[in-house]
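Apart from one protein chain that is not included, each protein chain of the complex appears where it belongs.
Entry: subunit A
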Amino acid sequence: MSLAKPAMRGLLGKRLRFHLPIAFTLSLVAAAAFKFTVTEPRKQAYADFYKQYDAVKEFNAMKEAGIFESVRPSGE
């Protein structure tokens, strides 16, 4: 009826040695995943949008739609 003496010391150290590498690895993985699934595609989307962007054409389209207060559509 005699059990082995349980570990009395070094409990925090043991826990940290186990959990800290995992924590750092998972954090880096999360950051990398976010970078490559969100920020890089977003940067590319903006680059593609502005490659073919004609500001004057867009302005005229918006003007004709009548949303501006300083310049009205050409009909009025």
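Rule of thumb we're sticking to: a residue touches a chain if its C-beta (ideal position, glycine included) is under 8 Å from a C-beta of that chain, and two chains touch if they have at least 3 such contacts; residues count from 1.
By our rule, contacts and distances are computed from a predicted model.
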item	value
Hidden chain of the complex, named as in its UniProt record, picked from "Prolactin receptor", "tryptophan--tRNA ligase", "26s proteasome non-atpase regulatory subunit 1" or "Cytochrome c oxidase subunit 4"	"Cytochrome c oxidase subunit 4"
Given A:K14, A:R42 or A:R72, the one touching the chain that is not displayed	A:R42
Full-complex contact with the absent chain, from A:A7, A:I22 or A:A65	A:A65
Hidden partner interface residues of subunit A, rising order	1, 42, 45-46, 49, 58, 61-62, 65-67
